[in-house]
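A single protein chain has been omitted from the complex, and every remaining protein chain is retained in its original position.
Coming up: chain A.
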Amino acid sequence: MGKTLFDKVWDSHVVDQIENGPQILYIDKHLIHEVTSPQAFAELNARKIPVFRPKQILATADHNTPTKDQHLPVKDLLSRKQLKQLAENCEANDIEFYGLGHKYNGIVHVIGPELGVTQPGMTIVCGDSHTSTHGAFGSIAFGIGTSQVAQVFASQCLLLKKPKKLRVTVNGKLKTGVLPKDVILYIIAKLGTNSGTGYFCEYAGEVFENMSMEGRMTVCNMSIEMGARGGMIAPDETTFEYVKDREFAPKGEEWDKKLVYWKSLPTDNDAIFDQEYEFDGADIKPMITYGTNPGMGMKINEEIPALEDASFEKSLEYMGFKKGQSLLEQPINWVFIGSCTNSRIEDFRVAADYIKGKQKANNVNALIVPGSQQVAQQIIKEGLSTIFTEAGFELRQPGCSACLAMNDDKIPEGEYCVSTSNRNFEGRQGQGARTILASPLVAAATAIEGKIIDITKHLN
């Protein structure tokens, strides 16, 4: 029987199988950040265990960093302490660290790929559930808890049971204005937030084959929102083209060798999945969410469904919406374009293209937060920064920002924010904040109009 992409990568990383128990899985790359690593370092220190393979770890500061005045000391004392702790831990353990102000600093899931650290066929972990992003390259990448961060520090391995395999196939052609974000919001709305639990998901079909690497990352990023540990897309020419010549990408002979291996990774024709779903790309429209989990999404011109369910009703109450309501014309005061889902250069090109020559509505606060220093530089280089500032958008410095509101970038209580991030949980963007997830195009259009519009009518 043939093997899936997932099988091939997983099986080649198994160090050992414990009888009646989990496998020991070898981890190639371990990404860390300030929030989920301190207790793991402390654990190792307390037990006097050294970090086993420091060269396979990369650290960045992103979750609670400010997006203004990054050259000044961080104002929030607890954040400052946590960032300092990470710097010290990296220093003490000989771990590469891209702190605030470093030219490679940025959101962990943006910098890994852009530096060529993320490569096909790898196993990659990070104490962050959106590590699934890196699966866009055909690697097995998933989020782990802090105890597991400590395990990888100590042994470069994890004890795991092999997940089941799921494939989501989307064929056909996407309509104008339908972005990768819409594709994944559509899939999650169809399948629900726990359909993927216990599975690793492969995305296959024409829609993903024709997608850019940035788009594939957006899709894989949200795999966790349907419960899947990770998502993967088979590496192809688009992947190789993206990785080639990046800072840490293999070079010369090493590259040729790797390429042969990478080309052997795609799922065999006769491989079998535990679960399969198929959708038609032509059915997808620009999407928005109306509730408090990413599965509560709909096409932008649809109406909120009328489910009789206490949790569903609690969610609508939090959002201030009613069953059967359309969200078109809904006034919106906040727009956030950023987060590891949509803060790569392509996302800002889409937004800038729509915004160019227009002005944001007066009622709107519009935040543009690049995913990394490199993206921030590119925004300036391509002149997008001028478009944003002339249109009244606020261009900030890189970081997670209003995606989880650990820094000052919070949405006020009761206010609506159309956000390109990945979670619309209660309070995610600030206590009492109401989040509507959407693509960068829908977010840009909302900022210009000051309300949600049927974007499909404005495209030709």
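The rule is simple: a contact is a pair of C-beta atoms (placed from the backbone, for glycine too) under 8 Å apart; a residue touches a chain by one contact, two chains touch by 3 or more; residues count from 1.
Here is the rule we go by: contacts and distances are computed from a predicted model.
Undergrad: From the names "Phosphoribosylformylglycinamidine synthase subunit PurQ", "Electron transfer flavoprotein subunit beta", "Glutamine ABC transporter permease" or "3-isopropylmalate dehydratase small subunit", which one matches the UniProt record for the unseen chain?
TA: The record names the chain that does not appear here as "3-isopropylmalate dehydratase small subunit".
Undergrad: Looking at the full complex, which residue from A:S79, A:T420 or A:S439 touches the chain that isn't shown here?
TA: Reading the full complex, the residue touching the unseen chain is A:S79.
Undergrad: Which one, A:G172, A:G427 or A:G450, makes contact with the chain that was left out?
TA: Answering carefully, the residue with contact to the hidden chain is A:G427.
Undergrad: Using the touch definition from the top, which of A:T146, A:N301 or A:Q325 touches the missing chain?
TA: A:T146
Undergrad: Taking the full complex into account, find the residue in A:I24, A:A87, A:L259 or A:L328 that is in contact with the omitted chain.
TA: That would be A:I24, which touches the missing chain.
Undergrad: For review purposes, identify every residue of chain A that touches the missing chain, sorted by number.
TA: Spelled out for chain A, the touching residues are 15-16, 18, 20-22, 24, 26, 35-36, 38-39, 42-43, 47, 49, 52, 63-64, 76, 78-79, 81-82, 85, 127-129, 143-148, 150-151, 154-159, 161, 163, 193-194, 197-198, 224, 227, 229, 293, 310-311, 314, 404-406, 413, 423, 425-428, 431-432.
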